[in-house]
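For this view, one protein chain was removed and the others were kept in their places.
Here the chain labels run A, B and C in written order, and each chain numbers its own residues starting at 1.
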Amino acid sequence: MRLSDKSTTIEAAIAGIADGATVMVGGFGVPGTPFALIQELRRQGQKDLTLIKNDANEAGMGIDHLIAGGQVRKLIVTHIGLNPHAVARMNNAEIEVEFCAQGILAERIRAGGAGLQAILTDIGVDTDLAQGKQVVEMNGRRLLVETALRADVALIHAARADPFGNLAYAATARNFNVAMAMAAARVIAEAETLGPLGTLSAEAVETPGAFVDHVVALGALSEEYGIVRR
Amino acid sequence: MRLSDKSTTIEAAIAGIADGATVMVGGFGVPGTPFALIQELRRQGQKDLTLIKNDANEAGMGIDHLIAGGQVRKLIVTHIGLNPHAVARMNNAEIEVEFCAQGILAERIRAGGAGLQAILTDIGVDTDLAQGKQVVEMNGRRLLVETALRADVALIHAARADPFGNLAYAATARNFNVAMAMAAARVIAEAETLGPLGTLSAEAVETPGAFVDHVVALGALSEEYGIVRR
Amino acid sequence: MSDARSRMVARAAREIRPGMVVNLGIGLPTKVVNHLPADFPVCLHSENGLTGIGPTLPDETADRNLIDAGGAYVSTIPGSAFFDSVVSFSLVRSGRLDLTLLGAFEVAGNGDLANWKIPGKFSPGAGGAIELAQKARRVVVMTTHVDRKGNPKLLAACSLPLTARGCVVRIYTDMAVVDITEAGFALCELAEGVSAADVRAATGAPIAIPDTAIPTF
Partner (left out) sequence: MSDARSRMVARAAREIRPGMVVNLGIGLPTKVVNHLPADFPVCLHSENGLTGIGPTLPDETADRNLIDAGGAYVSTIPGSAFFDSVVSFSLVRSGRLDLTLLGAFEVAGNGDLANWKIPGKFSPGAGGAIELAQKARRVVVMTTHVDRKGNPKLLAACSLPLTARGCVVRIYTDMAVVDITEAGFALCELAEGVSAADVRAATGAPIAIPDTAIPTF
């Protein structure tokens, strides 16, 4: 037995995304954001997208290109305060924005990747974020039903990968990538280094390749991946 | 800033367990079973325990010592077929046994460790395992409420640790240890090697020490840890 | 292993298509790997936390920390990955398992499977069977056609507690390959030396027999 080869070109990987797709995008700030996959999605121009991401990057970076390009119908996020352009589009009702508590967004994505239908939690039960959510009583406590999130496609940034799609991440670039890499029908990972099978020891793998559909090797990293000088 | 030292003796660590405690025990078969912590619990003799574990080990091994010693009131497990002694005790109503689907036991423990109250799942909805469980309708589907499990104490086996309680595991010894190490009020880890802070790189840590209360260094491993010759 | 069983195992191995992620149940299903070519592209999953199961090792060279879900000492191959039980069943429940081959006590013509409990006799717990049966994209059973007493295991309805409802799509036995269709059992192939009438007699429910020539294995 041997493991199959899922490496492909960035053009082919992104071409599988249709108009109207729900797309999870890894990253928290710069670390872990798959800037190259996002740029290719910008180039190919798919429209009417729902993006699930922790944040909206900053104006002129990452998914802001997709927002500026009019490709985004809806964002499901935890915080967009670093992107005044996205805030303005939200305030002008040009994009719909659904906010989640940060760990609950992570859990909803994880629940999708774990094949669960929902989680029950007391987080946010006293806040605006509870509005419109199903409530379940358990042992006399009111709990919110937070439904699982799955996506048509997840865009993942890994530090290292092998052709089967086993992934490992750098430092705080894990963030939402780990959960998202399990929660989509089609998982596309870009990797800073893509080595042969065995590059990653079985112990070093953080996302097993069995969850991943396509692996794309990155060449030289664009400026977006670098230090943000303020 | 520096991180605190949680290393202690096996006697002191186990002495914190009270009669009547609920105790999670890592392992799936031999790999990952904390045999030394179990032996110390056998020696100290705490009674009326509820054990949460994947399996009941085999007759004469691991938690079977606690069952044979009359220390166990109840097991919450997925499969005890390799321990005919435990099956006999169950059939004679000498211990109570609650069975879970294996991945649902893992998820219930994980939910406890994640501070969730429950998960909603369709797993087992058509089976005996659904009996007595709360049902929630969501989008017209009947789902089981599988409640989160937390324990007073979790007994964890790690391959490597540092004094802050950062842990790493070997091969298939991860199994239930990773989730259990997050799901108890008092988490006790035994480690085959315990090195100074920095022994484990930040990337190599699989259980962050912030979840762990006590770390015990193992000396020479007992025969129970070895290859099972059949 | 009897010759008929060996041929059943060899035939079942052809269920596995290149690139699949597959979980092989404990017992007979595990043996299908012996019938795959050395360079066959497949990812075997073990629910205790391994993708990319390599060859079974003798005690002398075994790693005490590396077993499959049946307790056999296995090994890794290039690209293997270790993970915990939570991730392992996330893979199963989220639909990433293309195929599982499972044993059975009873299979019904509507695809119901019973393979974990015989009330009053055998109730060691379901382990991972419920999630495998309920969530693998394709659930295939391998079993002797009748039990040790000669009673049929393919039935109109299961009498034992279910593992999962309507999950089985195909059954490999020592007598036949049987599909489960909207209309119930349907004979597909016959073991060498077995007739359609033999299969019908050994099956506890109606079984459709094709008019055309039936392939043998």
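Assume contacts are C-beta pairs under 8 Å (C-beta built on N, C-alpha and C of every residue); 3 or more make two chains touch, one makes a residue touch a chain.
This one's a predicted model, so the numbers in the text were calculated from it and none came from an experiment.
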- Message: Using the touch definition from the header, name the shown chains in contact with the chain that isn't displayed.
- Response: A, B
- Query: Given the contact definition stated above, which residue among B:I38, B:V145 or B:M182 touches the chain not shown here?
  - Reply: B:M182
- Among B:P31, B:G62, B:G124 or B:G209, the residue in touch with the chain that has been omitted: B:G209
- Note on the structure: By the document's definition of touch, the residue of A:A154, A:V178 or A:L218 touching the omitted chain is A:V178
- Note on the structure: Against the hidden chain, chain A presents residues 28-32, 54, 77-82, 87, 97, 99, 101-104, 106-107, 110, 121-124, 126-129, 159, 169-179, 225-229
- Which residue numbers on chain B touch the omitted chain? 1-4, 112-116, 162-164, 166, 182-183, 196-198, 200, 202-203, 205, 208-211
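Just so we're on the same page, only the chains that are shown with their structure count from here on.
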- For the chain pairs B-C and A-C, which is connected through the larger number of C-beta pairs in contact? B-C
- Take the average of all CA coordinates in chain A, do the same for chain B, and state the distance between these two points in whole angstrom. 32
- Item | Intercentroid distance (Cα basis), chain C paired with chain A, Å | 35
- Item | chain B and chain C, separation of their C-alpha mean positions in angstrom | 30
- Contacts with 2+ other chains: residues of chain C: 50, 82-83, 86, 89-90, 92-93, 135
- If you look at chain A, which of its residues touch at least two other chains? 114-116, 202-203
